[in-house]
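These notes are about the structure you will find just below.
Complex shown without one protein chain; remaining protein chains in place.
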Amino acid sequence: MRIASLCQLLLALVLAPLLPGVINKVKAFVAGRTGPPIVQLYHDMFKLLGKGAVYSETTTSVFRFAPLAGLAAVIVALTLLPIGSVRALLAFPGDLVLLAYLLGLMRFLTVIGALDTGSSFEGMGASREVQFSALAEPVLMLTMVALARQADNLSLSGIYPAITGNTWVQAGPALAMISAALLAVSLAENARIPVDDPNTHLELTMIHEVMVLDFSGPDLAFIHYAAALKLWVFGSLLVGLCLPLRTGQALADVGAFLAGMFLFATVIGIIESTMARLRLLRVPQMLVGAGAIAIVALVLVLR
Amino acid sequence: MNTLLVVVGAGLIASGGLLALLASRWPRWATGIASGTTVLGCGLGLVPALRVLLGATGEEVRLRWSVPNGDFLVAMDALSAFFLVAIFSLCALAAIYGVEYLQTYRKHKSLGPPWFFFNMLVASMVLVVIARNAVLFLVAWEIMSLASFFLVTFEHEDEGVGRAGWTYLVATHLGTAFLLALFVLLGEGSGSMDFVGFGLAEHPVPRHASLLFVLAVVGFGTKAGFVPFHVWLPEAHPAAPSHVSAVMSGVMIKTGIYGLLRTLTFLGTPPAWWGWLLIAIGLVSGILGVLFALAQHDLKRLLAYHSVENIGIIALGVGVGLLGLSLQSAPMIVLGFGGGLLHVLNHACFKGLLFLGAGAVLHGAGTREIDHLGGLLRRMPWTGWTFLVGAAAISGLPPLNGFVSELLVYLGGLEGVRSASTSHMPILVSVVAGLALIGGLAMACFAKAFGIVFLGEPRSSKAANSHECGWCMRLPMVILAMACAAIGVLGPLMVRLLVPVIALVTGMPDEGVRATTASPCTILGAVVGASVALLLLTVGLVILRKWLLSGQTVSRTVTWDCGYAQPTPRMQYTASSFAQPLTRFFQAFLRPRISLVRPVDTFPASASLATHTDDVFREKVYSPVFRGVARVVSGLRWFQHGRVQIYVLYIALTLLALLLWKLD
Partner (left out) sequence: MQAWTDLVLILVILTNLALAGLSSFGTCVRVLAFQGVLLGLVTVGVQQGDLSLHTLVLVAGIVAIKGLVFPRLLLRAVREAGVRHEVEPFIGFATSLLIGTLALPLAMWLTSHLPRVGPAVPPLLIPTAFHAILIGLLLIVSRRKAVTQVLGYLALENGIFIFGVGLVRQATLLVEMGILLDVFVAVFVMGIAIFHISREFDHIDTDRLSLLKE
């Protein structure tokens, strides 16, 4: 059992950089282009790891420290995630709170890393990031509360195996709404369209990309990697919910899960191809809307 | 012997204060005596407090005291001991810090009075926590309020400080009035003012238990800073000298929580709505506290509003515990009270640390305006790094202590959501969602406070010329930062320490509480595992990067400026702009005043933008009420003639009336 848990962590660590690749491939396909190869991010990371680094004279050790600790935080967060019926490496009642706060730690570090450069661009991105995440946090927690009540369990590794096809038959609408709210949170937290555009390099419109403008070399590689892992975290939360295939066979479960992750990346790619970025003033409204849907789902679950 | 030692410690501190007042003429001596006795007294008291917490008993000490109904009766149980640990530890550190901090004022102020009042504050807090007689309690409470009032008005020549002081004095006395009513009602039942007689827990709940509870919430809530009784807090805490702010914010307002918990032990099984009320107060305090903190420009005022927020989290914990008591859910009781109590200690650590850090900033840079600071981490590395630890801890980020106590409250709420009936769902769900919102906003606020003050480039010459403080100020900050980290890693141990305290407050048997804490202890054990993994991974990554960068060129240049020719530090994002999206989104609650002079013409001569966020409750609730009262009372002005004869007549008439009343 432990071996399986460890394997799934390794799986995440190895395969996570594929997700942005799939998203970009889908976007290119919709736009009628060939697009970069799916493994592009691996190439980028290896190139960056082999390079030197340039640091701003304004920065302090906070800037050096932030990306590393952020990456460590998201890796620890990964150890809390179950795949299918395979328990997570670390599972205890309330681990969903630790998950949310580890992602919070990662965000705090990115934000102070950005503020360390003294650049107003990066300050701007940091300011937006904290606003959106402060609003996304309660929504994430509401969805988790709804799932916890539905599964009568407080641990992620207890909740997810309890969600089966049968649960969907019984409480389909509620689960669908939870998934919708979770998807909105994932888009906001991972800086995807319609909240943020990962492809623009116009500083005034960006959130995540603008915060990491001054990082270079291995630090930038770590940041890209951490972002991919964070996308994997949210992807697993969604896929575990929407694809409740629980065969009990670890291998089949993992296979279904991987297919689900591929589907998740495809869905994000399609959303990115078909939607425009929201005006920044609209993003909080979208998150409040997601919160409203989560509350309705919760009311249905509690009924 | 244990209680006696604490009393001796308090006496030592008080007499040290008196000596310092007598030695006002020699500032060096006054400082030495006062801080020395405080540290000594705190050390003397800390040992028995810890022993009682670990299971020893604190005997009753009764001294003769010729006050009607009053008795100098003190004792120490687990609840007292727990609060004493926080008080003694933080006050000793603050006293050390004060030695250097107050030096700045030596030239134009006498240092005797502030030290006297500081020592009186410490001694009176100790007395409040160990008093077992209502009259003694109220006397100690009053000394505590007055001593802190004089400390708040220490810099009374400043314009705002006087106002802050009077607000504080009025608020605290209104609170005390409620407490007076509370104790009179409690004493009425038993015919004695000793706490022992108040113990109604064995008897059926008296009919007016709910009235008593509300009186306690208002009276003690005023001291603790529950919204809407918090208005004095953001005025008074920034005005006091920083080591006093640390003590006031870190432990003095917690005496309100202590009082509330002590009262709960008298009142028996609570009905569910008490839990609802406290949770609602906690939610409002937590969310409004952090929102107002976000909108502040003054570092110490920001921290003061965060005290309101953290008191809100404590109230959430206690509220969950109360709801658990009425629903008879042991996990909710233990997790709620445990989380609330642990947050008391944690908040003492990180808020003490942050106020000391803010003091060091004020000391080193001469301003607390966040938008005038910047780049202090290079100039004040000790202050900066310890402040970062405090900021991460207060935002509830793992692996530090704030996360541990917030996790316990979360778990209490989640346990309620999982098991309680549907009718209690709205409040329990809002505990969890509210905590998440508070957490996110607190993180935003401290990213702002730390990021703008300590990172980037200095925004003014004051910040550019700032200097690090000396060892007397550094040492307390370092110790508190280490405490934050230590409690974070020692979570399971702390919960076990809390067992007797929870048992005492809830009236559950020790064994029952201990059995229920087994599950949170394993959970916190797992969290410790995650924290260790986090640290190891970070260290591993640091080594990895070092290895990757060896042999590569690592160069330094300017921050990417988008090709702009002459960036200046004033172009950096400011605290106000950083918080603007959030303050705008929540402007319905904050109601900021914005005065904007737009730039006009091609070459605008001047333009300005100023935002100011007043306390909504102060502006919209209290000011109108007090104005109304003033109008009514001014009708009585004709009593005041300014003639001595008339006043003598009043006195004579009063005496006569009293005589007549007593005669028949």
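Which chain is which? They are A and B, in the order written, and residues in each are numbered from 1.
Going forward, a residue touches a chain if its C-beta (ideal position, glycine included) is under 8 Å from a C-beta of that chain, and two chains touch if they have at least 3 such contacts.
Everything quoted here is computed from the prediction, not taken from an experiment.
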item: Residue, one of A:Pro17, A:Pro82 or A:Pro284, that touches the chain absent here; value: A:Pro284
item: Chain not shown, touching residues in subunit A; value: 172-173, 177, 284-285, 288-289, 291-293, 295-296, 299-300, 303
item: Residue ranges of subunit B at the interface with the undisplayed chain; value: 425-426, 585, 588
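Keep this in mind: only the chains that are shown with their structure count from here on.
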item: Chain centre separation in whole Å, for subunit B relative to subunit A (CA means); value: 36
item: Footprint of subunit B on subunit A - complex, ascending; value: 49-60, 62, 65, 68-69, 71-73, 75-76, 79-80, 90, 92-95, 97-98, 100-102, 104-105, 107-108, 111-112, 115-124, 126-128, 130-131, 133-138, 140-142, 145, 148-149, 152-154, 203, 213-214, 217-219, 222, 280, 284, 298, 302-303
item: Contact footprint of subunit A on subunit B as seen in their complex; value: 374-375, 377-378, 388, 392, 395-398, 403, 407, 410-411, 414-415, 417-418, 422, 425, 429, 432-437, 439-441, 443-444, 446-448, 450-452, 455-457, 519, 522-523, 526-527, 529-530, 533-534, 537-538, 540-542, 544-545, 548-549, 552-562, 569, 571-573, 577-582, 585
